[in-house]
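Note that one protein chain is taken out, while the other chains of the complex remain in position.
Letters A and B mark the chains in the order given here, with residues in each chain numbered from 1 onward.
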Amino acid sequence: MKNTLRQVFHSSKFVVGFCIFAAILLTMIIYPLYNPGSPLEMIGVGTFAKPGTYVSLYDATKAPVETLRLSDADDKRIAASLSQDDRIAMVEWFTIMEIDVSDLDISDTDALLALWREHYDPSVKPKGMTMAKRNYYKRLNNALLELQGADTLIIADTDEETGALVEKSKITKTDYVNVSTVANVKVLPLGTDNFGRDVLKELVSATGTSILIGIIAGTVATLIGLTLGLLAGYVGGFVDDFIMFITNIFTVIPGFVLLILISYSLGQEQRGATVVAVVIGFTSWTWTARSVRSQVISLRNRDHVNLSKLSGHSLVRIVLTDILPYIASYVVMAFILQVSSGILAEAQLSLLGLGPKTTEVPTLGLMMNWAMLYSAHTNGSWWAYFPVILTIALISFSLNLMNTGLDQVFNPTLRD
Amino acid sequence: MGKKMLEVRDLKTKYITRFHEDVYAVDGVSFSIEEGKSLGIAGESGCGKSTLALSMMGYYFPPLHYISGDIIIDGQNISGMNPDDVRKSILGREIAYIPQAAMNALNPTQRIIRFVEDVIRAHDPKADKKEIRELAEARFAELGLPPTVLNRHAVELSGGMKQRTVIAVSTILNPKVLIADEPSSALDVTSQKMVIKMMRELMEKGYIKSMLFITHELPLLYNVTDDIMVMYAGQIVEKGTAKEMVFDPVHPYSHGLMGSILVPEEGTRGHKLTAIPGTPPNLKRPPKGCRFADRCKYATDECRYYTIPEKSFENDRMYRCLKRVDELKEVYSHE
Partner (left out) sequence: MSEVVRKDFTNAPLCLSGRGVAKIFGMGNNKTTAVDYVDFDFHEGEFVSIVGESGSGKTTLSKMLLGLLNPSDGEILFQGKPRDISTGRKRKEYWKGIQAIFQDPFSSFNTFQKIDTVLLDCINMRGGRNLPKEKKIEMMTEACSFVNLKFAELTNKYPFELSGGQMQRLMIARIFLLRPKILLADEPTSMVDACSRATILDMLLNLRDETGMTVIFITHDIGLAYYISDTVYIMEHGKFVEFGKADEVIINPKAEYTKRLISDVPKIHEEWDLSTVDLLNA
């Protein structure tokens, strides 16, 4: 046993796979401690907030102020509020005014503004320009002037008695607050999804659920396959024929179609994560059964089994002590693959809207389903689906890598 | 003295295990075979005799690694050669090697003639198909194999026939040395006899110049080869002619080995078989002194501490033991 483990951890493939999987599991355990609460809590009101750090504006105004004089603050401010469309419009203006813009870099805010101050004249009415367009340029000019001009922003409150606005405080351009003194700061590394839920929190929780579904599905499939395979292989004769008949029927019916039909007929309300996992397990045991059977048949005639019979051991004991340990490594490998395919099957089902019901726990498949339904892929909200895809890929990659590593250790034909 | 066809000088090779441990399977082996002679290697499983055969081809692939020594075939030293050159110009033409399970190595989807073509074309890519067939048919007929075998697939042949076919195909280029590693062990006695007869014909007709025959079956070795070497734990412990080795072994290990021969002949039934207790040493850490000392009835402390040299006596015999020949014979006569 010790030696087997040593051999297993000598396989670099297994070790890499194991490390990736262990890292995923660790994240699953540690992250909720750091960021507790329900993963399905809708913290945002809008849909698809971008990934980033969110600071409460209200609290920021209350935070102690420090004055910093930063020379490039104005430029940055302008640069941030000058959109790409505005910049293009400005260049359009210059072309209309027949100014040479061949040297101008559109992202160089300073040069752009300098040129603008020099050449913009609100009284000019270029030929063919609509009124609306002219007004747009005026507004743009005012906004730019304002950005450069007014130094303070006044925060006012209505007086309870007179109803007039009373100045409460002033914010100048040189006022800064330390983020750590702001009472409410929320980091959303992966933004929010269509329901305004924290995607990272959801993802971690969904990974856990999906792995659990995979493990349950793998266990169910392996148990059924192992039992039937052992029985068919060891007992032989009629039992073998009967079990193989059933297995063949299950093999010829495409498993996924069966899965869809069962999931559909169960109905949304009945489909908890566990139920879905068991259903997946029920439709994917056939090849475990077949390969266990063939291995048992080759073991059945080995001398140590004959010797065990001669020692008067019962069928159950022979199967458990003389056959099962020999195929254990193989069963472990099959189990790992079943877990991996269970996770993928759940994702496929959920994508079709036949996954676990959506109100209790998120799963990786459900997250993809939501992202697809709210067209995250067309509106550029990559954070709603890409991390999910990456996680699924990483999980099955690590599991398959572990399986290949084990195969190298246990399969004599692959040994070097 | 005839011309030396194969000479091996102080050959050392090792295996590197999965856990990066070295196993010194062939540890300083020297011998030579003259033209027209055959040499047998006897020994228990794990003594290094199959590794020696493999090492002799000059073609190493992991886990087997070359350490030092020379392999000289008809004056040409192949031990330092590039593996690709060895494969192109040595294997098949200078040396033919028949491994233990050779007959199971035939691709079942190919006709036998294809293997002949492969062997010849490996050395002469432009060889004409018709000429190859004519050559093969003539050779097969001469060796008592029906030429129709050439058009068959391997699965259609019996075990003995397959093994004879493998030998005929691998010696088609008239190699100078044939190395046969247990070529008949998996066969029944009748097929074994046919294989041996064919190998003897190859020698007599001069298609092969010399032969190295490896087996653990001593009566077979006695009948097939001129000389016999006994190998133990990666070293040669005794060498002599077949008759000397079987009836007059000197080294305690060969003595034990020869004492365990069983043949269905009158008068062989009464005596008790010699049994050697214990197991061979672990070749990851070979003992400093005599490698057989732990199992030897006559071993003294000296045997365990001195490196035992090869000693020669009489006409070209060799043994590896601290004791003198007359001392050993004296002990044996009292048993």
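Keep this in mind: a contact is a pair of C-beta atoms (placed from the backbone, for glycine too) under 8 Å apart; a residue touches a chain by one contact, two chains touch by 3 or more.
In this text, all values refer to a predicted model and were calculated from it rather than measured experimentally.
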Sole residue of B:16, B:105, B:138 or B:262 that reaches the chain not shown, by the stated touch rule: B:262
Options B:85, B:188 or B:302, residue touching the unrepresented chain: B:188
In chain B, positions touching the absent partner: 44-45, 143-146, 160-161, 164, 188-194, 196-198, 200, 216-220, 222-224, 246-247, 256-257, 259-277, 279, 335
Sites on chain A contacted by the missing partner chain, in the whole complex: 302-304, 306-312, 314, 321-322, 325-326
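Basically, only the chains that are shown with their structure count from here on.
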Chain A-chain B separation of Cα centroids, rounded to whole Å: 63
In the complex with chain A, residue positions of chain B that touch it: 18-19, 62-63
Chain A residues touching chain B - in the complex, by the definition given at the top: 7, 10, 415-416
